[in-house]
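As you look at this complex, bear in mind that one protein chain is not there, while each of the others sits in place.
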Amino acid sequence: MLGFTSKQLIGVGIFLFMIFIGVPLIIGATGRWDFYFTLTSVALLAIASAGVWLTFYIGRINIGQGAFALIGAYVSAILVVKAGWSFWISLPAAGLFAAIVAILIGLPILRLRGVYFAMITLVLTQVVTLTALALPITNGAKGISNIPLPSGISLFGIPILPDFAGMENTKLAFYYTACVIMILTYAALYRLVNSRLGHLCRSMQQNEELASSIGVNISYIRIVIFAISSFFGGLGGAMFGSIAQSVYPSSFQVADSVNFMLNCFLGGLGYVFGPMLGTLVLYFGWDLLFEFGKYQMLIYSTVLILIIRFLPNGLLSIRIGKGGDK
Amino acid sequence: MEQILANGVYLGSQYAMIALGLTLIFALMNVLNFAHGQMYVIGGFVTYTFYGQWGVPFVLALVMSCVTLAILGALIERFLFAPVIKGSAREESTMLLAAGIAFFLDAVILLVFGEKQRGVPKIVDGVFNYDFRLIMPYDRILICVLAILSIVAFIGLMQYTKTGRALRALAQDRTAAQLMGVNVDRYSMIGFALGAMLAGLVGGLLVTITGVNLGMGGPTSIKAFMMVMIGGAGVISGAIWGGIILGFMEAIGLAVLYQYGDITYLLIFVSLMIFLAIRPQGLMGKPWG
Amino acid sequence: MQRRSLMKAALTAATLTAFGATAAFAENPVLKIGFVGVTSGPAAAWGISNQRSMEARAAWINETGGYTIGDTTYDIEIVSFDDQKDPKRAIAGMEKMAQEGIHYVVGPNVDDGAAAVRPVAESNGIMYFPYAFPKSLYQAPASNAVLGMVANYQSGPAIYKYLMENEGVKTVAFIAANESDPLSQRDGGVEAATALGMEVVSDNVTYQVDTTDFTPVLTPVMRAQPDLLVLSGVSPANAPQLIRSARELGFQGLISTETAQDAGVLAEGAGDLANGFISVGGASTPELASPMMIEFVQRYTDMFGEYNDESNTKVYALEYILETLKVDPSAITDVDAFQTTMDTFEAPNPYMNGDAKLRYVGMTSFGQRRQVAVPLVVNVFQDGAFETLFVAEVD
Partner (left out) sequence: MSPLLQVKNVTKKYGGLTANNAISFDVAENEILSVIGPNGAGKSTLFKMIASFTPTTSGEVIYQGERISNLKPHIVARKGVVRTFQETTIFKSMTVRESVVVAQHLRAKASLAGYFWGSKTAKDDVTAFEKYADELLEFLGMSEIAGEQASNLPQGSLRALGIAIGLATDPKVLLLDEPFAGMNHDETMNMVNLVRSVRDERGVTVMLVEHDMPAVMNISDRIVVLNFGEKIAEGTPSEIQNNEKVIEAYLGSVDDEIGM
């Protein structure tokens, strides 16, 4: 089925079961309701990180995903608050807008490689933050607050998506929404990586000259990939805006861009699901160390250093012997 | 006009020193050291502790900053970067390590030195004032001169000593250097220690003017990245030019664009992006040499 | 010398926490109060002064037998969450507080965090006390945020008016960091100054938070030669450098800010050049500090090695929470009861000499009582310490 082995299907099945049934059961049993938000965040950040990972896949270090997440958050907020759109329509619109910006910016900057590309994307994050501070439509320094919760959608009178504002508890709704988007994102990523486009990306990652000599339109693929990557960033950012019901220029900044990149490194650049695991460990790890009070940062960073010291190719490299997941 | 020039030289010289250490480490090991800013902050706090708290003479405190950071840099290279570079499939993985070290140093700084902004007594009093056209406090002039002297000393070290030659060979081509009989492991460590030491030195110098607080690390790293990029990654003269250019960009940009208010920095960053997109290799973008 | 005392204090604190925990376990039931704010990274100073003032006060209460609300005497436990100045983490922090069954939280420290936690706080029945100024946080339909200090749009007019009347200030210039909070505060300040009839000669100069040399930033402002230079929303780290640069450039006028500052930091960073610098503080100047304030400062210093003057204003939130709970013990778990009590609550201000009262204000600014009435004490820095310039009230 869809080219999956039965082993893979079982794995995916277990994963889906854990996310949609297991986690709520565990949270219900332990009463740790706060984990819903943490895991929702992990899912959303993992979506944005997936984009960063994809740009790695064409051999580019991307420290600019915070910029696209911020763009996505603002586009969705503006469409919902000022134009009265439904959040569910604003969500893909936010992704698309981020993708369009990525295409325009990508045209000149995707020619760069290595640290040069990394640095220019880092500067891009600053530029977008400063632009958000300066523009009237983003409401400048005051940000956009009091964004309404996602409203319901119905088609021919049949409710497709529920109205979040009418809910007793939006945590679970946001959790499921984020997980569904995350799974769609990673399913798309998996397909993409394992399809011809993915092979072409790999060929570009390893040698752009040779790739173009076998007829690969490298500049076109670079743009396509960067646009998809930024689409993911925009989605994640827009969802966050709707959970926080507010967007500020500082909602996503350089630190976030760097974290997205670290998520990919930590999980392992060679594995599609690396960024998901990396995000879980980096973000959830911080929460778990909450008990340590002022030593939280010290322990967190020590663990991080130890991981990279002993698993320099990412967490998933442990199972490299079993054939990997590519 | 005189004021803008003076501000540019002052800012440029201190920026150049920060960028030098970063570019040295980058050239030697292809490591983008995210923790460079934190090393700078530690340098500042060490000088603060010795000079500001314990009343040790300023120069001695500076030496302590250098020594502390050199040791720290050597340890980090020997026990963290070297093994990770060896075991890693892609050298970019060191970015994660560098970021982890930056977090770690931030945590240590907070626990050891506290969260407050710190400052030390002025080393020289008084302000040089030329007819209100050029105003420059004496301590800034002194620090600026010291920074320039340090840069000159560093260039001298790289050009005329055995260590310097070995480091340059290493930066140019690791394998070739090894064939020429350069002890690669040893000089990588020395180079990293030297880079860290430069960060510590400039931190110690600047604590007399700007003071120091734990928040300065991250932004300093990012600023240093930009300077390195402007000049051309891994090139010594590039780092110096990058520092000076960013210094002048700030001095001139603020003087010329201030009426645009909130978008002054936006303009500076956008022009930086355009510059990098047009000339990715920076000004001096060519191999070390 | 100081290093050593700091070390000693850290050890003492560690021991205290260890013993405190067991002691608390053995005796009274525990009342948890939360703190969500930034205690690491560049802005750590804001949150740490907050957290420490709460911990110092809690330790003091517990040491003296606990805090009696209704028929029960509680030990106070402070649960802190470091949000790293990231609104996403702030939400996680607020969720954590809900998880711990906490209904009263101090923080967050910045605008974006305060706005981001609002949905969580309101859906989980948490009252929170941010140190952020946007009015939308406190105006209906927002219900659960209580401004924990005096807002700049309240203190600003008072300071400008005083300076106009007493110092003959006519022109003013504003300078702010290029970030949400300071820029919002600058806009508020400009509005207030214009309303008072001052001439705003420069209001568009900004600087990056990571600026290390303020001379080029300040040069165009100095050219406008204002009588008063306002450092809008200036962080304690930048204040001494700005003051020093302005004075070195030959600026003779007054310099003020509407946020709390630390005298030690000013003394170290700017020395005598900071003399005459006007800022807003709590009531710890010798003429205002009550014996309780003096003891608080002493205990804080013993516990953490060094006092931070920013804590003067930050000590109040916890006191307000506890005093209000005392009036209606059912509010411990029922935020609605707390909100009802807020309208009529009044208690003596234990930290200030005289007959100042603790009560909730904000009718003028927010249309509902969603602000703690801390004395608006305007300080002036002189030779390493603050002196009181004047005291005003917020309604």
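Letters A, B and C mark the chains as written, and numbering starts fresh at 1 in each.
Rule of thumb we're sticking to: contacts are C-beta pairs under 8 Å (C-beta built on N, C-alpha and C of every residue); 3 or more make two chains touch, one makes a residue touch a chain.
Because the structure is a prediction, the values reported are computed rather than measured.
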I'd like the shown chains that the missing chain touches, ordered by label.
A
Please pick, from A:V23, A:L96 or A:L197, the residue that touches the omitted chain in the full complex.
A:L197
Touch as defined at the start, partner being the missing chain; which of A:L133, A:I218, A:L266 or A:L282 qualifies?
A:I218
Going by the touch rule given at the top, which residues of chain A touch the chain that is not shown?
2-3, 188, 191-192, 195-197, 199-200, 202-203, 206-207, 209-210, 212-219, 224
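We adopt the following convention: only the chains that are shown with their structure count from here on.
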Does A-B or A-C have the larger number of C-beta pairs in contact?
A-B
Rounded to the nearest whole Å, what is the centre-to-centre distance of chain A and chain B, using the mean of the C-alpha atoms as each centre?
33
By the touch definition above, chain C meets two or more other chains at residues 39-40, 178, 183
Which chain B residues touch at least two other chains?
106-107, 110, 218, 222, 262, 265
So in the complex, which bits of chain C are touching chain B?
1-3, 6, 39-45, 48-49, 178, 183, 203-206, 208-210, 212-213, 215-217, 219-220, 236-237, 240-241, 248-250, 262, 264-265, 268-271, 306, 308
Help me check something: in the complex, which residues belonging to chain B touch chain A?
26, 32, 34, 80, 83-84, 87-90, 92-93, 95-97, 99-101, 103-104, 106-108, 110-111, 218, 222, 225-226, 229, 233, 262-263, 265-266, 269-270, 272-273, 276-277, 280-281
Of chain C, residues touching chain A in the complex:
39-40, 80-82, 84-89, 91-92, 95-96, 98-99, 110-112, 115-116, 118-120, 123, 134, 136-137, 178-184, 187
